[in-house]
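Report on the following structure.
A single protein chain has been omitted; all remaining protein chains appear in their positions.
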Amino acid sequence: MFRRILIANRGEIALRVIRTAREMGIECVAVYSDVDNEALHVRMAHQAVALGGTTPAESYLDQAKILAAAKATGAEAIHPGYGFLSENAKFAQAVTDAGLAWIGPPPGAITVMGDKIESRRAMNKAGVPTVPGLEDPVDDVEQAIRDAEGIGYPIAIKAAAGGGGKGIRVVRKPDEMASAFRTASGEALSSFGDGRLYLERYLDHPRHIEIQVMFDGHGNGVHYFERECSIQRRHQKLVEEAPSSAIDEATRAAMGEVALQAGRAVGYVGAGTVEFLWEDGEFFFLEMNTRLQVEHPITEMITGVDLVREQLRVAAGEELGYGQDSLHIHGHSIEVRINAEDPINGYLPSVGTLHNLRAPGGPWVRLDTGMYRGMEVGLAYDPMLGKLIVWGRDRAQAIERMIRAIQEMNVGGVMTSLPAALTVLEHERFRSGNYDTHFLESLTLAPPTEYRQIVAAAAAMHRHLLARRRALEPQAGARAAWLERGRRVSSAVRRAADGGPA
Amino acid sequence: MFRRILIANRGEIALRVIRTAREMGIECVAVYSDVDNEALHVRMAHQAVALGGTTPAESYLDQAKILAAAKATGAEAIHPGYGFLSENAKFAQAVTDAGLAWIGPPPGAITVMGDKIESRRAMNKAGVPTVPGLEDPVDDVEQAIRDAEGIGYPIAIKAAAGGGGKGIRVVRKPDEMASAFRTASGEALSSFGDGRLYLERYLDHPRHIEIQVMFDGHGNGVHYFERECSIQRRHQKLVEEAPSSAIDEATRAAMGEVALQAGRAVGYVGAGTVEFLWEDGEFFFLEMNTRLQVEHPITEMITGVDLVREQLRVAAGEELGYGQDSLHIHGHSIEVRINAEDPINGYLPSVGTLHNLRAPGGPWVRLDTGMYRGMEVGLAYDPMLGKLIVWGRDRAQAIERMIRAIQEMNVGGVMTSLPAALTVLEHERFRSGNYDTHFLESLTLAPPTEYRQIVAAAAAMHRHLLARRRALEPQAGARAAWLERGRRVSSAVRRAADGGPA
Amino acid sequence: MKYFVEMVGGTHEVELVERLGELIVKVDGEPMNFDYHEIDLLGQVVATHDGQSYALSVEGGKSKVRVTLAGHTYAMELEDERERAAHLAERAARGGGGPIKAVMPGIVVEYLVEVGAEVAEGQPLLILEAMKMQNEISAPGPGILAAIHVEAGATVAAGDKLVTLKGLETE
Partner (left out) sequence: MKYFVEMVGGTHEVELVERLGELIVKVDGEPMNFDYHEIDLLGQVVATHDGQSYALSVEGGKSKVRVTLAGHTYAMELEDERERAAHLAERAARGGGGPIKAVMPGIVVEYLVEVGAEVAEGQPLLILEAMKMQNEISAPGPGILAAIHVEAGATVAAGDKLVTLKGLETE
C-alpha cells in the first residue's frame, strides 16, 4: 500500500479521501489555493502545499504545480476526487509518466467515456443499450432541425465534452431549436472549451438510475448495485437514494451486468459509475463517470463497503478479493446535497461567510462536509458545501430520519438547498416512490405558512436585541478603529464578531 | 402508537429518545431543571416544562413534578432514559397508576433486578449461572472476614442497592477488609441511602460481556447479541465494542439464551441488558440493567435495529413482529464515552464552560451528545457529555475509524476522557482482542512526547496573540463596565467572548 | 417599536413594547405569548410560544434577517415605521421603473436590448453568467431601457445596478 498520497482537490471530497487514507495509515498531502489556506482539507492533511492563485485554473487545475507538489513531498500516488482534473486523461497520463500511481481509471478509458459521441459508439459496439440519437455532432441549427425529425421530439441537445448534466438543453418543438442551440453552444464553449453538440431523444418521464462499479487491475470487477438520482434540476442532482424503488431484483442484476460490460469494453480499472435513464422498464446507457461520484456515500451505507478504500487498494495493485456474491443490499440510504443557493429564489447562487453552523447527530446520520465557521463561500468554486447522508432499515425510516436530520441542521451565512430537499422528502409523490427527473422542477417551494408569525416575531426580537447591544458598546467608531488596527498588526488576528457573522 | 410522550431525563439520552420519537411522528415533551433551560433536549422537544431547582432531587428525580408535567401536557407515556428514575420501581408503578404508559419493564422486574441479593436468588432459581458468593448481606467487618474464607479471595464487596459498578470494593487479603468495608459502606449509604453490603468471588481477569434483550408484552423476546465492556475503571465503562472478540458463535448463542431465560424469569417487557462476567470460557450472571443502556448504540450499529423505536413499539403494546432468526451481526462497532474528567490526572472531574467544539464527521461516525457551545459542565449531573460511535466492516477497521474520529474531535472548556480512549485504541493489547476489565487501570496515560515542542510553541503563540489583542482593545475596565451593564439590562443578552471561553 | 417584516407571501407587523422591564410582543395587532432567548449570541435561539418550544437559528443584521426553523429558512426584510415611510416615498418617486440590480455575483455576457428600446414584461434584457450557468435577466414590467450601467464582459457583485428601466407612463 502507498505510504503517502496527494489529494488534488478541495472541500468535502478532499476530506473524504483524507479520512479513509488516515484510517489506512497513509499520509496525506493536501494542496490549496490562496483562498483555501484555512480549509479543513489543509488542516486535516499531514502536509499541505500552497499552489497559489485563487481561480481553479491557477490552482486545482494547474497540472504542473500539482505534479511538482507530489514530487516535492514524495507522494506515491494522486487521488483527483471529482471535478477538476479527475476526468482529464492527459493529466492521468502525466501522473503515470511521472512514475506515480493514478487513483483512477486508465487514460484511455477516461478519453472514450469523456466524449459523449465516442462513448455512445463504444457502447453500441459493446451491445450496451443507448438512447436513440446521433453518433456525430451537428454543425449548425439547420442541420439540428433536420436531424431532429429522424430522432423524434423531444430532443436533448448535449455538449460533446459536457458532464454532470452541464450544457444540456431540451427542445420540444422545432421552433425552439434556434434559441436553445445558441445558448447550449455558448455554454459548451465557455464551460468546456469545446462547442460541439449532439442530439439525442429526450425521454419524457425518465428516472436517472446509475450503477457503481469497481474493477481491479487483474480482470476482476463487481458492481455495488444502483443509486437513484432522479431528484435533479437542470441535471444537477439534489436528493439521491439507494436502492431505487423503481427496479426489481431482475432489472438490478441486468443493469449491473450491463454496467460491468460497459466498463470492460473500455478496459476500466478503479471506481466508476455507469449512468442510465430508465423509463417504463427499459434502460439506456447515458454516460459513464470515470471517477468517484458525489453521491457515493449512499452506496457505502447500504453495502458497508468503503469505496475510497477500494479505490486505493486497486490503485496500489491489490486484487478486489471478493466477488459479486459477497455483496448485499442492507437497508436504505438517502443523500441530500447542501448547495449554497436559494431554492425559493430560482436556486440563485448564495454567497457569504459561514457561521452559526449546527450539525445534526444521532443514529445513522452522516455529514460529509468541508464547512467550518468563518469559511468564505464565493463563486470561484462549486457551490456544493457538503452532503447529509442517512441510513434506515427501510425507505420509510430513511426518509423520516433525513427529515429529522435536516430539521436539526443549520448553515448560517448563506441560503442552502436544504429546504428544497425537505420539501421533496415531505412530498407524497416522493414518498410513494413514483417520481421522475422532472419532479423537482415541478415543485413549488415555500416555507410553511403556519410559522410565519413566529419567525416574524423572532426577526423583530433579533433586531431589537441587536440594537440594544450596539447601544451598549463603546462608541462604534472607536471600536472599528482598534479592530482595523488589529488587522494591520497581524493577519493572523481575526475578529470573531460578537453577534454578527464571523 | 403514542401521539405524545414525556422524556424524564436530560442530556444525550433525552436527545436520543427525542430523535427517534420525531422520526416516528410522536411529539416530545421535555422537562428541565433551572440550569438546563438552554439544553439541547429542551430546544429539540416540541414542548418543554420547567421543573425548577438545580439538584437532581429538585428536578429529574421529583416524581410528583414529572407526573404533573405529563398530565399538564397530555403526554400518554413516559420514557425515563437511563439513570435518574429509570430503575425506580415506585415511579414506574406511579406512572402506570396515573393511567400513562411506562416505557420500561414492569415494576416487579425492576424491583427484583435492582437488588443484587434478590436478583442472585431469582437467577439461581431460574438456572442462570452466577458468581460464587453469598446471597445474604453481611452485617459487619468481622462477619465479612469470616465469610470471605468460604468464598475464597479475592473478594468483591458490593452495595446491595448499587448499580453501574458504583460502591464496589475489591479485597485481596483479609487484612484489607476493614478499610475497604468501611469506605464501601459509607459510599453505599451516601449514594443509595442503603448501606447493606454483600460479598462475592472476585474474578481475576474477567471480561465484562453483556447481552441486549427486548421482550414485547405478548410473550415474545429476542436478544441482539453481545457488547463487550471490559474497558472500564472503577467499574465505569469507557470503551465498548460489539461483537466481543472473546466469544465464539456457540457461546454467543448460549449467553443469548441464558439472557432471555433471565428476563423471562422476572416477566420482563421492554429493553434490558443482562450483564455477565466471562472468564476462560465460563460466564456468570452479574446483574440485569432494567433500562436502555448508555452503550446501546453499538448494538444498533451492528444489527440495524433502532432500539428506542423498539422500546416505544413494545410500550405501546405492539408485537415485536420478528424472531431471533431475522437478526444478524453486520460488521463491528465501537463506542467511546466522552466524560468531563482528566484521565492523566487520576480521572478527576473537570468542570467548565464548553466552547471550541469540533465534531468529527464522514463515513460511519456517529455522535450522540447534548453538548453545545456555552453549556456549563458542573458537578450536579453525570460527567458523561456524550458518546462517539463508529462502525466498520471488521474490528480492525472500526478501531482505525475511531482513532481517526477522535483525532478530528475537540471539546473545549473541560478535559475529557477521549485521550484515554485513544490510548486504549492504539494499544497492542486492545488491538489483539485479548484484554480484561483490569486493562484500563493498568495503563499509563500521557500525551505523546514527540509533539511537546510544537504544543509548547503553540501555547506561547496563543498567549502572545492574546496579549496583543487585549492591548488593542479599548481600556479593559471600560469594556467590562458596559458588558456588566449589558447583563443587567437583559438576561437574554449574553456575551460571546472574543477569544476566551464562551 | 413597530417593525414591518416582509417575507415571501406577505408582510407582518410586529410591535415590541417594553412594559415594566417585560417585552410585550404583538403580531398583526394581536398580542402573542412569545419568549425569545439567545443561547450563545452567535445565532442559536430558543423561543417558546403558547407552550411550544422552537429551536431557531437566526442570522443577519438590522434590515435583513434569516430565521431557520425545522429545516425551513425564512428570509425577511425589516423596516421600522420611519424606514418604511422613506422607502415608500422613494418607490413612489420612481414610478413603474427603476434600477435592475444583480441578485447574484457574475459576469455580464451580453445585452439583448439597446438603450432606448421599449421592452415588454418578461422580455430578456441581458445574459448574466454565474456559477457557470447562463441566466437571462428579464424585465420585471414593461418600460424603456433608460441606461446600461455595466459593460458587457464585466464582473458584477450582488446588488450592483445593471440597467435602469423607465416605467411606461400608464397613470
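Odds and ends about this structure:
Read from first to last, the chains carry the letters A, B and C; within each, the first residue is number 1.
In the analysis below, a contact is a pair of C-beta atoms (placed from the backbone, for glycine too) under 8 Å apart; a residue touches a chain by one contact, two chains touch by 3 or more.
Remember, it's a predicted structure, so these values are computed and weren't measured experimentally.
Shown chains touched by the hidden chain across the complete assembly: A, B.
Interface note: of A:14, A:42, A:312 or A:440, the residue touching the hidden chain in the full complex is A:42.
With the whole complex as reference, residues 30, 37-38, 42-48, 73, 372-374, 492-496, 502 of chain A touch the missing chain. Across the interface with the omitted chain, chain B contributes residues 166, 183, 186-187, 190-191, 234, 342, 344-345, 348-349, 351, 355-356, 358, 379, 383, 403, 406-407, 409-410, 412-413, 415-416, 418-419, 422, 446-449, 451-467, 498-502.
Rule of thumb we're sticking to: only the chains that are shown with their structure count from here on.
Comparing the centres of all chains, each the average of its CA atoms, the largest separation from chain B belongs to C. Looking at contact counts per chain pair, the maximum sits at A-C. Of all the chains shown, the one with its CA centroid nearest the global CA centroid is A.
With centres taken as mean Cα positions, chain B sits 39 Å from chain A.
Here the CA centre of chain A is 30 Å from the CA centre of chain C. Among all residues of chain C, those that touch two or more other chains are 36, 38, 41-42, 44.
Counting partner chains per residue, chain B shows two or more touched chains at residues 44, 492-493, 495-496.
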